[in-house]
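Have a look at this one.
For this depiction, one protein chain was excluded, whereas all remaining protein chains were kept in their positions.
Now for chain A:
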Amino acid sequence: MAPPEIYPLAQTQAAITSHSFNADRSEVAVSLNSNDVQIFAREGHEWKPTETLSEHDKLITSIDWAPNSNRIVTAAQDRNAYVWQQSPDPQTGRMIWKPTLVLLRINRAATHVRWSPNEDKFAVASGARAIAICSFDPEGDWWVSRLLKKPIRSTVHSVDWHPNNVLLAAGSADMKARVFSAYIKDVDKRPAASVWGEKLPFNTVCGEYTSPTGGWVHAVGFSPSGDALAFASHDSSISIVYPGGPAIYTIKLTSLPLLTLTWTNENSLIAAGHDCQPLVFSGSDGGWELTGSLDDPNSAKSAGGSRAGLASPVGRLNSAAFNTFRNADTRGIGSAPGGSGESELFTVHQNTITSVRPYAGTPGAVTRVSTSGLDGKLVVWDVNQVTPVGATGLAGRMAGLRV
């Protein structure tokens, strides 16, 4: 039962917009809210910056490091994606990362990118109401993109690949999560029939699910078997879909919306977002529930007191900004310049978590996950160390809330 490993990667409290580890977790690629990718290498208990990948000229939105082929794909607001490959420098012989531009043919920002399980394709979500499916064309020696367009009506926020390398889930701002076929004739073998359908030509819509109370969909994820789909939306809810049933289970949270999720096994997933803590959900095709949080708000006091000494454990609503306004409103006290000492939250992450990814274990038996967020921290959690919902969980945090 190891406590979470906390690595403050961003020295200047810059946000981490995206993070992705390499196969043996000795290196991590992050973007510190900028146009550059920073690669950090592990040295004992610290991460040292080793390389900077500069090619994008707008903010990088997403990074994915393919574990087997050791290639990095990056997507950015400049509407481009680059595939980075290591090759020896002709002069020094040192291994350096070489970018290849991918023509996405989109006219809005790229928002999210993921390699397919076989690493022969990747999907780029975008604000152009389209998802670019890119595959390598050896004759032209470039990456070609095919667009999934229909029936997407708004920005696509996230994508996730089915383990069969063909189906793709997408969550978008038109309040819907969808499952598409991203079958490409030259790359894929004919996929076996699954719960999502049998005949799967490119751009087949295999499923379309609306968020329960009109929230745009932030995150989507297939279960390890691919037979279930989870999506989190901005109405503070998470839904798990079993297309075979067909059954949809929705959990409405009492806390703020979730932005990112990952499955740890067939019956459990971890999601995190504006509430700054990774939540654990578990269930099966018979029903789902919130079981707890990986973040124990009470453990901090024994672990050195860095997070202790707070007035009340009420989560984000009682943050410094809230207090500043309340003091100004009720007591006429203006804000003291630089007085941000009380902004610390009870959670490990001090701001919204934007990404949660598997860290250790195999798909279907993930033992540890990594999270990164707007506070510039990278945290590795043990998925079995769950603090149950109850006195110290969400209900406890909300109990002291005064609006």
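Everything that follows uses one rule, which is that contacts are C-beta pairs under 8 Å (C-beta built on N, C-alpha and C of every residue); 3 or more make two chains touch, one makes a residue touch a chain; residues count from 1.
One rule holds in what follows: contacts and distances are computed from a predicted model.
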item: Omitted chain (choose from "Actin-related protein 2/3 complex subunit 5", "Glutamyl-tRNA(Gln) amidotransferase subunit A, mitochondrial", "Large ribosomal subunit protein mL50" or "Golgi apparatus membrane protein TVP23") - UniProt protein name; value: "Actin-related protein 2/3 complex subunit 5"
item: Selected residue (touches chain absent from view) among A:Lys48, A:Lys199 or A:Lys252; value: A:Lys252
item: Candidates A:Asp78, A:Asp235, A:Glu344 or A:Asp382 - the one touching the absent chain; value: A:Asp235
item: Listed residues A:Pro8, A:Pro88, A:Gly214 or A:Pro246, member touching the removed chain; value: A:Gly214
item: Absent-chain interface as seen on chain A, which is shown; value: 129, 153-154, 174-175, 210, 213-216, 234-237, 252-257, 315, 317, 394, 398-399, 401-403
